[in-house]
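Have a look at the structure below before the remarks.
Presenting subunit A:
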Amino acid sequence: MTANRPWRGARGMAAVGVPALWSSAAFANFQLNMTPGVTSVSHRIYELHMLIFWICVAIGIVVFGVMFWSIVHHRKSRGAVAAQFHESTKVELAWTVVPVLILVGMAIPATKTLVAMEDTADADLTIKVTGYQWKWRYDYLDEKVGGETLGFYSNLKTTPQQVYGDAPKDEHYLLEVDRPLVLPVGKKVRIVTTAADVIHSWWVPSLGWKRDAIPGFINESWTRIEQPGTYRGQCAELCGKDHGFMPIVIVAMNEPDYAKWLADTKAGLLAERDSATREWSRDELMAKGASVFQTCAACHQANGQGLPGMFPPLVAGQPFAAPEPLLAPLRERGFLDGAGNIHIGSVTQHAEIVMKGIPGTPMSAYAGQLSDVEIAAVLTYIRNSWGNTLGDVVQPAAIKALR
Partner candidate 1 sequence: MAEMATMTMSDDDLRARQRRGVRRTLLVLVLLVLAFYLGFIWLAAQR
Partner candidate 2 sequence: MSTTADQIAPAHDEHHAPRGLLRWLTTTNHKEIGTLYLVFSLTMFFVGGTMALIIRAELFQPGLQIVEPYFFNQMTTMHALVMIFGAVMPAFVGLANWLIPMMIGAPDMALPRMNNWSFWIMPFAFTLLLSTLFMDGGGPAGGWTLYPPLSLQTGAAFPFVILAIHMMGVSSVMGAINVIATILNLRAPGMTLMRMPLFVWTWLITAYLLIAVMPVLAGAVTMLLTDKYFGTSFFNAAGGGDPVMFQHIFWFFGHPEVYIMILPAFGIVSQIIPTFARKPLFGYASMVYATASIAFLSFIVWGHHMFTVGMPLAGELFFMYATMLIAVPTGVKVFNWMATMWRGSMTFETPMLFAVAFVVLFTIGGFSGLMLAIAPADFQYQDTYFVVAHFHYVLVPGAVFSIMAATYYWLPKWTGHMYDEKLGRLHFWCSAIGVNVLFFPQHFLGLAGMPRRIPDYALQFAGFNMISSIGAFLFGLSQLIFLWVVIKCIRGGEPAPAKPWEGAHGLEWTLPSPAPLHTFQTPPQIDPSEAHG
């Protein structure tokens, strides 16, 4: 997830050791089949899946049975003499018509299930799911907090140390997020999916379906979770480097718990917003910035060194070799000196890049994704890390002024 070379080299190879092998095998639980899930739709899909599976098994037993019987008995070594028949209209007609009838038998329940899945009417609440490279955002379209829609990002919680084998992998390795999507049990939830950058796909197996999240388009689905619990899933459409690292976690709660969670979350978001107006200390900003930088580290790497040819380093004086379309916007904004090395420009320019992004490059606009505090913190962090010694302390108020 972080290093800037394709191969992990000797250290990585050494990690493929016998002890690691055993520890991971201990976790393995050889699940064979699809989950029946926790919604009426997922039950119907599971039944459909099993029905077709058993039909296939039955056909397989007949076809392979006949084949193997003839392989055993109709061998030259057993003195079999070849018959010379080579067609039979009746038989050929039969094995055309019978499969058609079997298929009709499969199509009927499949059609019914499909029709039921499409019916998004009469939903109790609507959640907007937005895919980002590489995290999800959930907006509760019916809930307001301080005049705005209630919403938050949901990031992978598994640490790089676990991924790279420097720390033991916990039970929900790669399937844990900082803020799960919380849903009420027994309510019909309409889920609309879209994306901000590339196509993603939102999939929780226990709900029975996945739906693509496509930039510029909105897809509608629905679910009604029947039992409280935690349900995990992952992005299912290749969406770039960290496609494997954007899990989905749903926590389904009974109505009173859900109401309490809603109230707590709203209060928390309000407090977060209020903190933007006060003066922050340098240490506070650096600490906050380090955690916000995880977002940036996906491309610019945890050590700020970027990836040659793709993502520029964020360290002054570092060379950046890349195609001209990537270099020109940096030069225009004062972030590349004449020698082709990185130069850290003014706070205003720096904030502009983070907030507005650089069109035509993978650098997207973060004004909508990050709060004033977060932008201020991450700028402070970048400008004072990895050998950058600009000494600036960027206050949330300054960012607010730029909006």
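Picked so that all candidates are chains of the complex that A comes from, given by their letters.
Criterion: a contact is a pair of C-beta atoms (placed from the backbone, for glycine too) under 8 Å apart; a residue touches a chain by one contact, two chains touch by 3 or more; residues count from 1.
Nothing here was measured: the structure is a model prediction, and the numbers come from that model.
Only one of 1 or 2 makes contact with subunit A in this complex, and that is candidate 2.
Across the complex, candidate 2 is touched by residues 1, 3, 5-8, 12-13, 15-16, 20-21, 24-25, 27-35, 44-45, 48-49, 52-53, 56, 59-60, 63-64, 66-67, 70-71, 74-77, 80-88, 91-92, 95-96, 99-100, 103, 106-107, 110-111, 113-115, 117-118, 162-165, 169, 171-175, 197-199, 201, 203, 205, 208-212, 214-217, 219-220, 232-245, 307-310, 321-323, 362 of subunit A.
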